[in-house]
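With one protein chain withheld, the remaining protein chains of the complex are depicted in position.
Let's turn to chain A:
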Amino acid sequence: MNAILALGLALLTLLILVQGRYGLVTLISILINLGLMILTVILIAGGFNPVVVSVVVGLMILATTIFMNQAKPDVAGPAFVASLLVMAVFVGLVMLVFYFSQTAGFGNEDGETLEGFSTAIGVSFQQILIATGLMSTLGAIAEAAIAVSAGLATNEIQPGAGQSAMLAEIIGTAINTLFFGFFGGFSALFIWFARLSYSFSQIINNKVFVGELLEVLLAVIAVIMTVPTTAWIVHSRQRRG
């Protein structure tokens, strides 16, 4: 039996044990997101503009993540609007940073991965990098937006010390999730650098390292932007009615 399928079935079992019938919805939402990410890759390889594809598919991913995981419309609505606003700003930021970073494609450390491949494939790796930066952050944006929107809707906290503590906590835990999430992938690269005794100046200019670290930094920036934006949207809705 295929290992991935077996792992997926095990996850479904765990989800149903913990979430009941709703566990199936969670798994379907994960599968839809996965399918959309694979579709993105196929469309990019098929010659569509990577940035346009990732923005369009990104909207769909935000919608599935937010509306399938959050049944209450007064929580999901503001979270979705806030995510869209942040995404619009974030696309610009990612394009700007990756224009200057020169980290598209592969580094010297990727040599083994590239063996036997033609790399002159006529698709802009610069734009694939922008797509990667955007897609890897969408989950975190959606998660933070839901957390803020749900927190403000249930606790009915008035703006003030209690609320700012809650927002800070959401940012703190989201940073942990992202930090360790990316660090997991980083660990092999760090061991590589240490084993081959790269100097500090080599590391902070290294294509792979700078590319990956910029992705983490940008993702954290996106999450921090999401939290006050969502709070602002929730409050302006409450004021209106």
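Everything below uses one rule, namely that contacts are C-beta pairs under 8 Å (C-beta built on N, C-alpha and C of every residue); 3 or more make two chains touch, one makes a residue touch a chain; residues count from 1.
In this section, contacts and distances are computed from a predicted model.
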Omitted chain per UniProt, picking from "1-deoxy-D-xylulose-5-phosphate synthase", "Membrane protein", "ABC transporter permease" or "2-oxoacid:ferredoxin oxidoreductase subunit beta", is "Membrane protein"
Hidden-chain contact residue, picked from the options A:L34, A:V52 or A:A88: A:L34
Absent-chain interface as seen on chain A, which is shown: 1-8, 10-11, 14-15, 17-19, 22, 26, 29-30, 33-34, 37-38, 40-42, 44-45, 61, 65, 68-70, 97, 100-106, 109-110, 113-114, 117-126, 128-129, 131-132, 135-140, 142-143, 146-147, 150, 164-165, 167-169, 171-185, 187-192, 194-196, 201, 204-207, 210, 213-214, 217-218, 220-221, 224-225, 227-228
